[in-house]
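With one protein chain held back, the other chains of the complex are shown just where they sit.
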Amino acid sequence: MKAAVIVFPGSNCDWDCYHTAKTSLKAKAEFVWHEEENLNSYDVVIVPGGFSYGDYLRSGAIARFSPVMNSLVEYVKKDKGLVIGICNGFQILTEAGLLPGALQKNKYLKFLCKNVKIRVENARTPFTNKCKPGQVLEIPIAHFDGNYTADKETIEKLNRNKQVVFRYCSKSGSVSPASNPNGSIENIAGICNEARNVLGMMPHPERVADPILGGEDGEYIFSSMLNSLKK
Amino acid sequence: MYLVKVFVRHKKGILDPQGKTIKDALHAMKYKGVGEVKIGKLIDLKIEAKSIEDARSQVNDMCKKLLANPVVEQYTFEIEEI
Amino acid sequence: MYLVKVFVRHKKGILDPQGKTIKDALHAMKYKGVGEVKIGKLIDLKIEAKSIEDARSQVNDMCKKLLANPVVEQYTFEIEEI
Partner (left out) sequence: MDPKVIEQHGLTIDEYNRIRKILGREPNLVELGMYSVLWSEHCSYKSSRMYLKDFPTKGKRILQGPGENAGVIDIGDGYAIAMKIESHNHPSAVEPFQGAATGVGGIVRDVFTMGARPIAALNSLRFGPLSDPHNRFLFDGVVAGISSYGNCLGLPTVAGEVYFDDCYTGNCLVNAMCVGLVRLSEGEVKSEIPSYIVKAKAEGVGNPVLYVGSSTGRDGIHGATFASVELDENSVEKRSNVQVGDPFTEKLLIEACLELLKTGNVVGMQDMGAAGLTSSLSEMSSKAGTGVEIELSLVPQREEKMTPYEIMLSESQERMVVIMKKGTEDDAFKIFKKWGLNAVVIGKVTDDGFFTVKENGKTVARVPSKSLADDAPLYERPVEPPLYPEISKKAAPGKSCNAMLMELLADTNIASKSWVYEQYDHMVQTNTCVLPGRADAAVLRIKYSHKKIALTTDGNGKYCFADPYTGGMIAVCEAARNLVCTGAEPAAVTDCLNFGNPEKPAVMWQFRECVKGMSLACRELGTPVVSGNVSFYNESNDTAIYPTPVVGMLGLIDNTPHMDMSFKGKDDLIVLLGRNLEEKSSCPKLDIELEKGVQRTCLEAIRSGIVRSAHDVSEGGLAVALSECCIEGGVGARVSFDEKVNNMSLLFGESQSR
C-alpha cells in the first residue's frame, strides 16, 4: 500500500501525516513535491494541513495552481484511490473545485486550537466505514479559516447526497450553534465528493492517532481507509 | 503601463463576520450613526500590456482564476494608463 | 445617509509579504506583465450624519482610531450622499 503526502511551500503538517500514514495506514509513505506530476502509483493521496503560501490572499488560493493539482484532478476523475484533505488540504480541495463550497474566516475572528467533538453523519464512506452512524469522535481543530460556507443549493445537494460526513456536535452528539466553534453552515466539519473518493475535513485526525497524544479517535478514519482499500 | 485597483467584496448574502464586529466596535466608540460595515480586499497592481483592452482582459482573467473566489466573492476594478 | 469607501494601504517602505507572494503566483500563471502587487483593506460603510463635513470628520476619526493602524498603515476614503 503506497501513500503520497503532497508538500506545498508552507505545508507544515506533512511530517505528521507521513508518520501517521506509516503507523496507522501501514503504508509506504512518500513525499510528493508540489511541482511533481505523477500520483498514479499511490493508493492514498494526503493533502496535509499547514499554511501553503503563507495562507496569503486566501487559504489554498495559490496552492491550487501547483502542477501536482492537475494530476490530482486526473487521479480523482479516474478513481485511482482515496484522497483526504486535512485543514489546509480541505481548503485547497475547495479552491480547486474538487469539493464544493469555501472555508471563510472563523466567526470569532481568532485562530482556534482545541479538541472538539464531531458526529459521524455518514458511516458508509471509505473514510468512516469503521464508525457507527451518529458516533461522536473527539478530534482537535487548529485553524483561522474553518467557517464552511456555500450557497443554499449546494448545501441542499450535500444533504441530499449524504455528502456531509462530519458535523461539530456536543459531548452527547447534539448538533447546535452552541457546539459550533467557527460558524460553519449547519456545523459542517467535513464533506466528501459525490464519488466518495475525496474527503475534506477541518479537524486533524493525524493528531489523535497515537495514545501518547491523549486520544485515538483519528484511528477510526485511517482504519476505515485501510479497510476500504483492502477490498 | 497600467495602474489597476481591484475591489474584492463578499457576494450578497454571504455572512461577513468581520464587518459586523467592526460595526459593533464603532458603536462602542460612540459612532452611533454607522450603519452596515463590510470588509473586502483592495489589490493595487501595475501591469504591462499591449493596450487597455488587453490589460482589461488579463485583469478579468486574473480575478476569475486567482484574486477572487467565485463561490463567495465578487470583484470590480478600475484601470488607468500611467 | 452617506456611503463611504475607505482604502487602507501599507505605508511606503513597509514590507508587504502577501503582495510579493501573489505577484510571484501571477508570474507562475504566465501573467508576465504584472509588476508590483500590493494588498490592502477595502471598508464599505454607511453613516448617518448632519452634513457631509460632519460625516467626513467622523470617518477621519474612525480611521485614525480603529480602521487603520497609524504605525504601519495609511488611509484614504471616498464619500457620497445617497
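Before moving on, here are some points about what is shown:
For reference, chains read A, B and C in written order, and residue numbers begin at 1 within each chain.
Going forward, a contact is a pair of C-beta atoms (placed from the backbone, for glycine too) under 8 Å apart; a residue touches a chain by one contact, two chains touch by 3 or more.
All values reported here derive from a predicted model rather than from experimental measurement.
Although it is not drawn, the missing chain touches A, C when the whole complex is taken into account. Touching residues on subunit C toward the chain that is not drawn are 11, 13-17, 21, 24, 69, 71-72.
Listed here are the subunit A residues that touch the chain not shown: 9-10, 12-13, 15-16, 19-20, 49-51, 53-56, 110-114, 140, 142, 144, 204, 206-207, 210, 212-214.
Note that in this section only the chains that are shown with their structure count from here on.
In terms of their C-alpha centroids, the spacing between subunit A and subunit B amounts to 30 Å.
One finds 10 Å separating the Cα centroids of subunit B and subunit C. Annotation: 35 Å between the Cα-based centres of subunit A and subunit C.
Counting partner chains per residue, subunit B shows two or more touched chains at residues 41, 65-67. In subunit A, the residues that touch at least two other chains are 57, 62, 65. On the side of subunit C, the complex with subunit A involves touching residues 17-18, 21-22, 25, 28-29, 39. Only residues 13-15, 17-18, 21, 41, 65-67, 69, 71-72 of subunit B touch subunit A when the two sit together in their complex. Across the interface of their complex, subunit B is touched by residues 1, 7-9, 22-23, 25-26, 29, 31, 33-49, 55, 58, 61-62, 65-67 of subunit C.
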